[in-house]
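Only a single protein chain was left out; the remaining protein chains are all shown in position.
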Amino acid sequence: MTKPKDPAISAAIPNDDGLMDLHHSMLRVRLVEEKLLQVFADGKIPGFIHVSIGQEAVATGVCSCLTPADTIFTTHRGHGHTLAKGMELKPFMAEIFGRANGACHGNSGSMHVASAEAGVGGANGIVGAGLPISLGSAFGTAFKGEDSVTVVFFGDGASNQGTFHESLNLAALWNLPLVFVCENNGWAQFSAQKAYMKIDSIARRADGYGMPGVLVDGDDVLKVRDGMRQALARARAGDGPTLLECKTYRWFGHYAGDPQKYRPAANVEQARTVDCIANFEKFLIEQGLAGRQQLDDVDARLRVEIDEAIAYAEASPAAPKGQYLNDVYA
Amino acid sequence: MTKPKDPAISAAIPNDDGLMDLHHSMLRVRLVEEKLLQVFADGKIPGFIHVSIGQEAVATGVCSCLTPADTIFTTHRGHGHTLAKGMELKPFMAEIFGRANGACHGNSGSMHVASAEAGVGGANGIVGAGLPISLGSAFGTAFKGEDSVTVVFFGDGASNQGTFHESLNLAALWNLPLVFVCENNGWAQFSAQKAYMKIDSIARRADGYGMPGVLVDGDDVLKVRDGMRQALARARAGDGPTLLECKTYRWFGHYAGDPQKYRPAANVEQARTVDCIANFEKFLIEQGLAGRQQLDDVDARLRVEIDEAIAYAEASPAAPKGQYLNDVYA
Amino acid sequence: MTETRYIKAINEALHEEMTRDENVVIIGEDVGAPGGAFGGTRGLLQAFGDKRVKDTPISESAIVGLALGAAMKGLRPVVEVMFADFLPVCMDQIVNQIAKTRFMFGGQFAAPLVIRAPGGAGLNAGPQHSQSLEAWFAHIPGLKVVMPATPADAKGLLKSAIRDNDPVLVLEHKALYASSGDVPAGEYLVPIGKADVRRTGKHVTIVTLSRMVLDSLEAAETLAAQGIDVEVIDLRSISPLDRQAIFSSVEKTSRLVIAHEAVKSFGIGAEISAMVSEEMIDVLDAPILRVGAPFSPVPFSQEREYLPNAADIVRAVEKVMNY
Partner (left out) sequence: MTETRYIKAINEALHEEMTRDENVVIIGEDVGAPGGAFGGTRGLLQAFGDKRVKDTPISESAIVGLALGAAMKGLRPVVEVMFADFLPVCMDQIVNQIAKTRFMFGGQFAAPLVIRAPGGAGLNAGPQHSQSLEAWFAHIPGLKVVMPATPADAKGLLKSAIRDNDPVLVLEHKALYASSGDVPAGEYLVPIGKADVRRTGKHVTIVTLSRMVLDSLEAAETLAAQGIDVEVIDLRSISPLDRQAIFSSVEKTSRLVIAHEAVKSFGIGAEISAMVSEEMIDVLDAPILRVGAPFSPVPFSQEREYLPNAADIVRAVEKVMNY
């Protein structure tokens, strides 16, 4: 995570061990995605989008440990990871709107946001396909003697793709500086986890590759960060990869607009009572690390930033005629 | 395994718990493959062949527990499994020779021997590709209410293909009547196991699917049979699949003619001191279950059978002109 | 005949075939209670139970391979692969296993199974969710490949595919799912390997399929206003290909335009063009022109500009008419 560009925060309140940054990052993801749901419902975004609302502690807990030199690979549900890793909001938004100055020239939209600058190797529309690519990123940086680390996010559903298996085996074998982050939100599209695997915890699979598997509460940003710090320490020390499973819950439908007939609203309501952001705010206030007003100020500043990014995206031009032919070959 | 069609055996000596059948089956595979190496070296077989000499206890131990109603799927190194399962020797041999009355009309050769009659769903030239297919076989028989079981053989190398992972997960989830037999011979083509996986025992992976994983000495036909009996009992009782790993050693090169520069001859010599057939013969004799002469008689009869099959294959006509167009569509 | 949506026609076919033959089973991601990503399998779980309607993990290779094994055991599996773009994920099972099973084993085993997958663009789903890859499959002996353009064909071809003794890939078009048309109620089979003359005409033949049938018919209307009488042939199947239907039409019109949504280069239009020029070059009064997508992945925001459309077909027809 690049430091949030908001000097007011670090100046105004004690920011012990980056706690206010964690709050800022999670809330930023939440507010961006809430806004996306709204503009999507208004018909302003083509195609479809997948939001990670409720899962922000995973994105933030993991990415808060990283530097821009580290690289992440993510999934169709990648907005949070991407932003927490430090991607600029304007090219992010313009891409989702399909505009010429989107990060990918409007070629690919929400499912493929990426930022070379911020170390976001790309979201991916093929479930499980990011894992093999992350191997090469980790191999590449190690080859060049860099001490940066690669992180690949994937879902509980993705953990049943063959690519998961091949990638964990190879990463363990080659001792790659790689962290496999399984964001287990209990659902794969319209199915609950028990419908696609017999075991509860994906971390249990790590042993079959000779790699540590760690399960953390993915709704607690500090626990995620702790788990990630240990995995990163291993990776940076040359001790190889870790499978870090973060258990969380998908608050919304699979895609924006999903009527969710496949799960009772009551269950979702129940799950939503565990809110990583509300809980963390409570903690900050209880610990005397922040006051309500300060947190509300962060919220207000973020909304301004987001509105600006939306306005930027909307004002951005469409891709020029035939643009799609420009990025096919070098 | 269909009973060997050799009444002399069961009549002449005590055949406690099918021990003489085990001997007959292992020796038959060994002698067939030794003969195949010879005729291949003589240039009589087109393409390439992969022999399983030294690994006969796995094929025999597993298949001795099966009936013709059970189905096996095997690999490029499938001669042993196929024969132990009861495939007739003549169509087997004629296929390897590429003749019209080969089991597959000469369409495909050694790497694709199959027998619908004997419950051999086919050898496969793509490493790891048999596992998904075996799922459907097990699903199909269970669907029809049959109590037969499907067995899929694959190598230690194959256990790193994505299909391994997807198949074990699905089989466990659906509780399929399936036994995954990993024939771990320590080598994948020209590489030793430690070059492609960090863990020693593939059975260790079973836990990640919620399935029992069992490691047995693959050079001891009785231990293989015991392991298989338990796995089969589970499967037939509706308790789902098992991963049965049989540790053995590949005595010969990857393919017939492989110069094996990648491993010291001394290591191979050392490994060959563990001979599943010689050991089993010793056991039979020591236990007073058979005499040397009786075993030699089995050997002699087998050689006759094999010579006949070779003669049959050699005398068989080539496939008729354009035969390859006949089996493409129904 | 009732006015039915394309996706509903597919659903009807599945219902009917499952009723007719208890060996028909449905396999795929979210095909059970959710009724599939696009609603194709809606109601089947309720009607036929979870023995015959099987939700799977996200494991395309395992799923498609499972269908093969089940088919070898006498079942008639119908697999749904959520997007045709995911077929590459399980390509080995399709091409090296399913397509070759009968051949490799000398006819000892058959692979009577169906893979349904929606291809095509039109929903701004971006480069990994919009492809038209049919040319690959048509190149593989052992597979049959159909691409229905209308709800009636979606029903009739799927029913035929399920009864076929060979593996059939049914490439639906996701942008057509919401389209409607008359669909015969109950038993209705469209033979695999037979094209359909969707409009008769005498000046020029358009050979097309899937969504481009609609664009071709639209183009034909525009051209009719200019006095150009277009014959539109909807291939419906690309493997086997109804060569005779194409030859007969070109025999009459002496002019041929081929229109498909896939990338033009190395697409199925190439085969049709080559086949016609091989057999009847002297009949042709003009070059055979192909309309297809440019040589780029399907873009997200510029999808409409990228996709071939009726105007492109009109231009191609004008070109062959003015040759």
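Brief remarks follow.
Here the chain labels run A, B and C in written order, and each chain numbers its own residues starting at 1.
Following the convention adopted for this analysis, contacts are C-beta pairs under 8 Å (C-beta built on N, C-alpha and C of every residue); 3 or more make two chains touch, one makes a residue touch a chain.
The shown structure was predicted, so the numbers you read here are calculated from the model rather than taken from an experiment.
Of the candidate positions B:G157, B:G186, B:G227 or B:P241, contact with the hidden chain is made by B:G157.
Check C:R5, C:R236 or C:R290 against the missing chain and you find that the one touching it is C:R290. Here one chain is not drawn; of A:N107, A:Q189 or A:Q294, the residue touching it is A:N107.
Taking the complete complex into account, A:A138 is the one of A:A138, A:V179 or A:A256 that touches the chain left out.
Contact between subunit B and the absent chain runs through residues 46-48, 98-99, 102, 106-109, 111-112, 124-128, 157-158, 160-162, 188-191, 195-197, 261-262, 318-319, 321-325, 328.
Where subunit A meets the omitted chain, the residues involved are 71, 73, 95, 102-108, 112, 114-116, 121-122, 124-126, 129, 131-141, 143-144, 150, 162-163, 166-167, 169-170, 173-174, 324, 326-330.
Counting over the whole complex, subunit C has residues 85-86, 88-89, 91-92, 94-96, 99-100, 103-104, 126-128, 133, 135-136, 138-142, 241, 262-263, 265-271, 273-275, 277-279, 281, 284, 286-290, 295-297 touching the chain that is not drawn.
Please note the rule applied: only the chains that are shown with their structure count from here on.
Core chain by CA centroid proximity to the global CA centroid: C. A straight line joining the Cα centres of subunit A and subunit B is 47 Å long.
The distance from the centre of subunit B to the centre of subunit C, with each centre set as the mean of the Cα atoms, comes to 41 Å. Computed centre separation for the pair subunit A/subunit C is 37 angstrom, with centres defined by C-alpha atoms.
Of all residues in subunit B, those touching 2 or more other chains are 162-163, 166, 169-170, 173, listed in ascending order. The set of subunit C residues that touch two or more partner chains comprises 56-57, 59, 61-62.
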